[in-house]
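Please read the structure below before turning to the comments.
Every protein chain but one is kept in place in this view of the complex.
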Amino acid sequence: MSRKDILQSLESSPFKGPALPDFNFGVKNPTNLLERFIASAKASASHILETNDFNDLTAKYSRVINLSNQINYKGLFLDGINSPFELNDIDLLVIDGAFGVAENGAIWVNTDVLPFRVLPFIAEHLVICIKKENLVANMHDAYAKIQSDDYGFGVFIAGPSKTADIEQSLVIGAQGPRSLGILF
Amino acid sequence: MRVGLFIPCYIDQFYPEVGIATYELLIKLGYDVTAPMSATCCGQPMANSGFEGEAKKVYHHFVDDFAEFDAIVMPSGSCTMHVKEHYTNINQTKDVRHVRTNTYDLVEFLIKHGVKKLPKVELKAKVALHTGCHSLRGLGIGHPSELYGQPTSALRQILNHVKGLEFVDLDRPDECCGFGGTFAVTQEAISVKMGQDKVEDVKRTGAEILVSNDMSCLMHIEGILRKQGEKIKIMHIAQILSPVAEHP
Partner (left out) sequence: MTNHPKNAEEFIKDTDRVDWHDAALWHVRQKRDIAVDTVPEWEELRNIAAQIKAHTLANLRSYLLDFEQNAMANGVEVHWAKDAEAHNQIVLEILQRNNVKKIVKSKSMLTEECGLNPFLEGRDFEITDTDLGERIIQMRQEPPSHIVLPAIHIKKEEVGDLFRKELGAEPGNNDPAYLTNQARIHLREKFLQCDAAITGVNFGVADTGEVVVCTNEGNADLGVHLAPITIHSMGIEKLVPRQKDLAVFIRLLARSATGQPITIYTSHHKKTAKGAEKHIVLVDNGRSKRLAMEKYRSSLQCIRCGACMNTCPIYRRSGGHSYHFTIPGPIGSILAPATDLKAYSDLPFASTLCGSCGDVCPVKIDIPNQLYLWRQEIAEAGALEGKRKSMKAASKLLASPRSYRNFGWLMRLGLRFMPNFLIINRYNVWTKGRDLPKPPKQSFKDWYKKNQR
């Protein structure tokens, strides 16, 4: 009922709008991508990890799940888990990111490669591995890349979960991961 | 160039010295200046209250008074913006279009025509600047802090020609002072609070004079300064460029 009403209502008073604009803010030959990406990532409280740091992290936590193909670390396995509700006690999750965005430090994660979409949100701490050559300058370049990505769910993750809902005081670790480590 | 000088109603009645300074300045710059005796108001107070229809008579009156001039100049960005932007509900005759296109706030006019030939004046004082919101964002006099790029002040650009001035920066140079025409009365509490906050900002800078291109903002701010017993002076930019006696 509503569908017909809404469509009819939209039809009843047509008006002309502007043409759909085209734009091109992609960056042709980006420079200093790594430097800029790291600066943006740090600004939103991500940690850039060296191999040592990563080893420290995995030593610190007991329940570590590694789903990254880029790093050699045997953690616990998710075998036998059938429901996302059973994933609440992961200390550290390691996954691969597709690429990073220099202007904002965000990393594109296509969760289709993960057994559960909730994983990068429910783990207490998150490490994302990306390759240095997989960086783009800005969101226009990012969406140009995503266009060919066939995902069911995909997300830009730009840091650890955070909030400033109490008196505008920034608190890291709101509902999702309390830290985000980025490993090249 | 024949310039029609419009002195808004509240300046005519309360701050004649601002009208005089504006008049003298334009004369010094070599313009043929006339201030029509029959001029009254631009109609903004009615229109901003929602009674644009009732203001039509005033619009016609304004156009009749000023259509004969090459340029219409007024020491008020707010009235200027009203004439330019809101005289849309009357027949757009040749006269109406002429008036709307050729009406300028004094600062806008000086930047367009006269900055280079400004009279030499000197004033030793610490000054803070306030560009009226309708001038800044409505007429584009200066570059507001909301838009990309360095904010700039047209007032500063002009006052740089005055010897002896020391400029101090407000923390929030673009923040509205809270006058807002009828808002000053219908939303008295907020209006006064905004004015008090502006005054606090000015006090923090140690400024001796607050200079603006919009006398209505200054009337409101002065009201608060005086209520607080503050000695900080308010001056219209015309009074600095063309010093005349106070309260003649």
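Think of it as A and B in the order they're written, each chain with its own count starting at 1.
Please note the rule applied: contacts are C-beta pairs under 8 Å (C-beta built on N, C-alpha and C of every residue); 3 or more make two chains touch, one makes a residue touch a chain.
None of these values were measured; they are calculated from a predicted model.
Enquirer: For the full complex, which residue in B:H61, B:H98, B:H161 or B:K203 touches the chain that was left out?
Expert: The single option touching the absent chain is B:H61.
Enquirer: Touch as defined at the start, partner being the missing chain; which of A:L49, A:I122, A:L135 or A:I182 qualifies?
Expert: With A:L49, A:I122, A:L135 or A:I182 as choices, the missing chain is touched by A:I122.
Enquirer: In the complete complex, the non-displayed chain touches which residues of subunit A?
Expert: Residue positions of subunit A that touch the missing chain: 1-3, 5-7, 9-13, 15-21, 23, 25, 40, 43-44, 84-85, 88, 101, 103-106, 116-118, 121-122, 138-140, 142-144, 146-147, 151-169, 171, 173-177.
Enquirer: May I ask you to list the residues on subunit B that touch the chain which is not drawn?
Expert: Interface with the chain not displayed, on the subunit B side: 7, 9-20, 23, 27, 34-35, 37-41, 43, 45-55, 57-58, 60-61, 86, 133-134, 136-138, 144-149, 172, 174-176, 178-197, 219-220, 222-224, 226-227, 247-248.
Going forward, only the chains that are shown with their structure count from here on.
Enquirer: What is the distance in Å between the mean C-alpha positions of subunit A and subunit B?
Expert: Roughly 51 Å, centre to centre.
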